[in-house]
Each structure stands twice: as C-alpha cells, then as structure tokens.
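Every protein chain of the complex appears in place save one, which is left out.
Then we have chain A:
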Amino acid sequence: MEAFGLLLHGFAVLLTWKTLVLMMVGLVLGIFVGVLPGLGGPNGVAILLPLTFTMDPTSAIVMLSCIYWGALFGGAITSILFNIPGEAWSVATTFDGYPMAQQGRAAEALTAAFTSSFIGSLVAVLLITFLAPMISSFALKFGPPEFFAVYLLTFCSFVGLGREAKHKTLISMSLGLLLAGIGMDTVSGQLRMTFGSSELLRGINFLVAVIGLFGISEILLTMEERLALRGHAASISLRVVLSVWKDLPKYWVTLLRSSFIGCWLGITPGGAIAASFMGYNLAKRFSKDPESFGKGRIEGVFAPETAAHASGTSALLPMLALGIPGSGTAAILLGGLMVWGLNPGPLLFVEHKDFVWGLIASMYLGNVVGLVLVLTTVPIFASILRVPFAAVAPMIVASCAIGAYAIQNAMFDIWLMLGFGVVGYVFKKIGIPLAPFTLALVLGSRAEDAFRLSMIGSGGELKVFWSNGLVGSITTLAIVLLFWPAIDGLLARIGWMQRSRTISR
C-alpha cells in the first residue's frame, strides 16, 4: 500500500490554487484544440508546450497532461455533433454517435462518450498507480544491454505490428534515428553529420521537429479540405446525465472489456486507434443483436471511447516507468521532461517522487474536473467551430514559431520547423507514418548510448544481448516481432495445410 500513501502525497502537492488554475487552463485549452479541426492531442501538446518552459516541472506536466485529457474529451464533441472525428481514434465513435445526434439524442451520446472516456482513463490510471512503481523498481536493475533490448523491442514492434507498408515504417524510423545522431556524439565527443555548420552542432531538437511535423503540416493538410461544417447543437441537462448514468451498470461488460483492450494496446506502442476499433468490433460481435450497431446504439459510443481513453492514458505507463513513450503524445511529453531537466526512466520514481506522484494524482483529478467541465460547457465549445479557420490558422502558425524559437532561442529552429512542416505534409500524403519517426527521434541517442555502453562493457561481443534470461528473452521477442508478418503468414499456411489435409481425409 506504499503506492496509496505516495498518491495521497501527490494530491497534497497538487492541491494548491496555482496548480488547480493551471489545470483548468490546460483542460480548456485542450478541449479547444481537440474541437478545432485539424488539431488534436499531439499537435495541441506540441504547440502549447512552450507555455510551460518556465514553470516548475510539476506545474508544467500537470498543465500539459490536462491539455491532453482536454483534447481527448474534445475529440468526442466533433465526432458526435458534426460527424468529424477530431482524431483517428474518434472515428469509431462517429459510427453510432452521429446517428444518435441525428435522432435528437446528442446529449445522451455526449454524456455516454464523456462518461466512458472517464471510466477508461480511470481504469488506466489505476493500472499506472499500482503497476508503474513495480515496473520501474524492477527496471532499476536494468543495465545498458537490458535498456537497449527494450528500445529494440519498441522499434521492432512498430515495424512488425504497424499497419503501414513495412518499408515506409522503416524509412521513417531510420530517418528519425539518423537525425537524432546529428551533432555531438555523446560517447566519444566527436562531431557527426554537421558538415561544418555551427547551427547543426546543437543537433536537431526533438520538439522543433514535432512542432513542424504535427503543427505546421496539419495546417497545410487541413487547408486542402473543404472546411464547411453542418452539425447539431446540443446542451446537456442534468436529467439526461443522470438517466445515462443510471443505465451504466447494464453495460459493465462492455466497459470492462474495452478498458482492458485499451490498457493492453496502450502499453504496446501505437495502439489507441486499434484499441477504439477493436473495442467497437468486439462489442458488436458479443452483442445479442449486432444489426442495431451503427444506427445509434449507446453501446457503440461506450465501447470505442472507453478503449481509446484507456489506451491514451496507459500509453503514459511505459513512459513513466521505463522512459519509453507508448504514443506520439507520450513522446512529446517525454521531450518536455527533458526540457525541464528531468531524466526519464525508472530513476524518476526514486529521484523525483513529487513530480511522478503529482502527475499521477493529476490524472485522477484532471479527469474528474474534465468530466464536469465538458458536461457543463459543451454548447460553448461546439460553437468554437464557428470561428473561421482563416483566423485560427495564422494564430497557430505564430504559436508554432514561438514554440520552436523558445526551445533554444535560435532563429534557425524556426526555419527547421518550416522544413519539418513540409516534410510532414508530404510524408502524410504518401503514407509514411510519422509516429515511428517521432519515437526514433526522441529515443535515438539513448538507444545508441545503451548499445555502445553494452558493447564497451562486453568488449564488443554481441552475445551480451543474450547473456541472461531477461535480456535474452526481450531481444528474442523483439526479433520475433520484427518478422511477425512473415511468421504469421507461415503459421497461417501451416494451419491451412493441416486443415486441407483433414478435409481430404
């Protein structure tokens, strides 16, 4: 029950007026970016990150994570009222959410979405509270080989399990790792890939790249589309909220199943989108009448929203415990940690107790406050969409530039941000995924350090990655995941052959 005591301490850290105000500001900003077309979780966090540079780490992470919760809540508003998924993982919410709004049950659908988001996050936060300290204390025994094996696992699972074309994931990841290597080599102190440029000496800052890749490119992409909107207005009355809540126990199986799927997929990298679809599909399959899904069934809102939020939240677990982000947004938060001078990884739980438990406590509090906030203010936020994009776009561009400059006080970074904006735009259009790039850029130098330190330790023997049971099984698992599509195909073929043999008998 040590975790419980520490959590209470976390609440004590949090319950100051300043933090509570920051929390509200973060939530409002988050819902704002979640509702705006073309902006979502990672973009919002990336753009608003510079606001936090001069705060102390605890206030900063509380505000940023609240921006993230807010963005998650905000995505549901546009999905249900306007049939526009603010995020890829809100797509499944539109299947039943929008039909409900068309039938005049918008308030019900919104309440269901917010409540299930809340439940999903809550389950994931509970998991973090009890599992993260255990994992991190276990990881304290990790040496460089173990860490490298875990990094390798992360990279390999992206390539092997990702749905994009394999060579594109590989391109995106190797490019990220390469760019992470530009500048001073941390082990030998030698310069690499700088070509004599003093600007490149600093290396390419992760956050500058992210602001360009997600912020600027998103603006360019959004402009391509028709920005006209037609949607429903809704206000939520207490009566509707209570009637939805009264029915909640009926759906406990769906909620529990989706939370479980979400947590599971959230911890493995890149899972939120898959989680929401899987939650929806399983709810449909196990339902007594699957035909009614897609026509405005409240379970069709519960299932994907719970799963998406559970996975969005549990993506923070590996980031806190191991320093490995489970999603794009978690990667940006990790970048933030470094800016505030914190070294992500298992030591965080030992050296910065206040910070970690403040963050975990803020997940509980942020979700409760967020739920109340969205339930009461939906009409206001829905009308944000009336603000013309021509006013929003230049403000976002200016904010991005402020953010990019503030990181290292370098004009060069503003140009770099613009360059990454173009790269992000082109990559997104030809289907090169950006998440592996982001992950590689933030983990690149640490993965390389871990590899080279293991090599120095072992005298250049690659066998060190199989030197004990733990590191050996992680490394093997990584390689299996890398070749998973081939292995899966092979297994399927064997199964098919056996089946055809039994049939022929």
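The rule is short, and it goes like this: contacts are C-beta pairs under 8 Å (C-beta built on N, C-alpha and C of every residue); 3 or more make two chains touch, one makes a residue touch a chain; residues count from 1.
Here is the rule we go by: contacts and distances are computed from a predicted model.
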item: Candidate names "Diguanylate cyclase", "Tripartite tricarboxylate transporter TctB family protein", "V-type ATP synthase subunit B" or "NADH-quinone oxidoreductase subunit L"; UniProt protein name, chain not shown; value: "Tripartite tricarboxylate transporter TctB family protein"
item: Residue in contact with the excluded chain [from A:L8, A:M223, A:V350 or A:V368]; value: A:M223
item: Residue of A:L201, A:A233, A:V253 or A:V372 in touch with the missing chain, whole complex considered; value: A:A233
item: Absent-chain contact - pick from A:F11, A:F260 or A:W415; value: A:W415
item: Sole residue of A:A382, A:V442 or A:A478 that reaches the chain not shown, by the stated touch rule; value: A:A382
item: Absent-chain contact - pick from A:A149, A:A274, A:L317 or A:A401; value: A:A401
item: Contact with the hidden chain (one of A:L178, A:L248, A:L282 or A:V480); value: A:L178
item: Residue numbers in chain A that touch the chain omitted from display; value: 50-51, 53-55, 81-82, 102-107, 165, 167-168, 170-171, 174-175, 177-178, 181, 185, 187-188, 190-193, 195, 216, 219-220, 223-234, 237, 240, 382-383, 385-386, 388-391, 393-395, 397-399, 401-402, 405-406, 409, 411, 414-415, 418, 421-422, 425-427, 429-430, 432, 448, 451-452, 455-456, 459-460
